[in-house]
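The complex appears here without one of its protein chains, the remainder shown in place.
Up next, subunit A:
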Amino acid sequence: MSTVSETTHDSAVAMSAPPASDEGLTAAQRAQKYGLSQSGARPSLPEYVRQLWDRRHFISAFASAKLTAQYSQAKLGQLWQVATPLLNALVYFLIFGLILKADRGMDKHIYIPFLVTGVFVFTFTQSSVMAGVRAISGNLGLVRALHFPRATLPISFSLQQLQQLLFSMIVLFVIAIGFGSYPSPSWLLIIPALALQFLFNTGLAMIMARLGSKTPDLAQLMPFVMRTWMYASGVMFSIRAMLAESPEWVANILQWNPAAIYMDLMRFALIDGYTHENLPPHVWLFALGWAVLAAAGGFIYFWKAEERYGRG
């Protein structure tokens, strides 16, 4: 009997106590009262950066896992990491060096490392962009199953491309030495040049990831855009030699495009005969500017749609 009276007593008290007034509250008010947060809402920018930092191990593990998985079915296995860029360089040399003679009187000792550097450095940006387009749209399963800041994916894919490039660098060093450019202090410039290009690529990949999540068709379109960009950036010819008759500012503008900047910096660092006369003015400033602009802009642009990824 006593329990019954207690319950009635309790509910009588509860009518005036706060919990009972839940009845009149909207869902949003109740959520606020009990400190619930909206599920799937976009975190603030500093909070987002913190979450991303917490996932740094996942970013690197995911990148190297993808890289390893790539050639795991091949008989030669990881040897392809080096063989693929080598074969690439060979094909470009065959077509542009021997058949089309795009060297324009450039000495063979310069032209071959010039060409190979161009191909590798441009491929780095190209494959980061292509991976970026599919970063969200190609991983919807992952996005719909687990929680993590989505920027993890484009960053991880760019990191995978960086690791891929480091394998290519082995080939590049061998070729440079083979054509008479020996290791020198200027080779140290490779590190800042690569770091800046990586920043630039990651920013670009994040922009492409957001665009690609809305319009997966970009994966079909981008190869053509990238090829046009490649031919306009002087991968297999010197922009300066090509535009010898045009006013200097035309060549400068073409050389200030980010792809050309990062290629030129790498060539300048690596190849003995490729001097600063081949570089446009303020080259490091532009390299830094493009990197910061793409990375910061791309990150914010990507974050702005964080809560919408995964709808498909």
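The criterion applied here is as follows: contacts are C-beta pairs under 8 Å (C-beta built on N, C-alpha and C of every residue); 3 or more make two chains touch, one makes a residue touch a chain; residues count from 1.
Here is the rule we use: contacts and distances are computed from a predicted model.
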According to its UniProt record, the missing chain among "Formate hydrogenlyase", "Transport permease protein", "Teichoic acid ABC transporter ATP-binding protein" or "D-alanine--D-alanine ligase" is "Teichoic acid ABC transporter ATP-binding protein"
Among the options A:Gln38, A:Gln220 or A:Thr275, the absent chain makes contact with A:Gln38
Could you please point out the subunit A residues that touch the chain left off the display?
-> 7-8, 10-11, 14, 17, 19-20, 26-28, 30-31, 34-41, 54-55, 57-58, 61-62, 65-66, 68-69, 72-73, 139, 141-148, 216, 307-308, 310-312
